[in-house]
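For this view, one protein chain was removed and the others were kept in their places.
What follows is subunit A.
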């Protein structure tokens, strides 16, 4: 929801390590983060915040699960083995059995990129500089017709 970002961020975990000098905080063990309607569940979440401003959030899990209620009331859900959110770019990267679903519509691939600024979604093999990526895995999408 639009108002989620104005809500406090609630976090539960087994352990935490904060390192001011290296600029990171790592939550480990049954990590749950809630902000408004956004919920993220993972086994480990690391927040990189050099100079106290958050740059990158990395969540690992088997899988990481997250969900958020959209402004139209629909609940968007997602999961992946590795989730990265680049704050400045406002881009979400899902890797490893990645899935995005909203009501019955579902989208799955080994790699999904989603821009929270533009709403653009890319899926398929991640093109990572300096790594030759062998084509692996297919993109599958299921969209239910809306009966008008």
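One rule holds for everything that comes next: contacts are C-beta pairs under 8 Å (C-beta built on N, C-alpha and C of every residue); 3 or more make two chains touch, one makes a residue touch a chain; residues count from 1.
Going forward, contacts and distances are computed from a predicted model.
Student: Which one, "LPS export ABC transporter periplasmic protein LptC", "Glutamyl-tRNA(Gln) amidotransferase subunit A", "1,2-phenylacetyl-CoA epoxidase subunit A" or "NADH-quinone oxidoreductase subunit A", is the UniProt name for the chain you do not see?
Tutor: For the chain missing from the view, the UniProt record says "LPS export ABC transporter periplasmic protein LptC".
Student: Contacts of subunit A with the missing chain: which residues?
Tutor: Against the left-out chain, subunit A lists 5-22, 27, 35, 51-52, 54.
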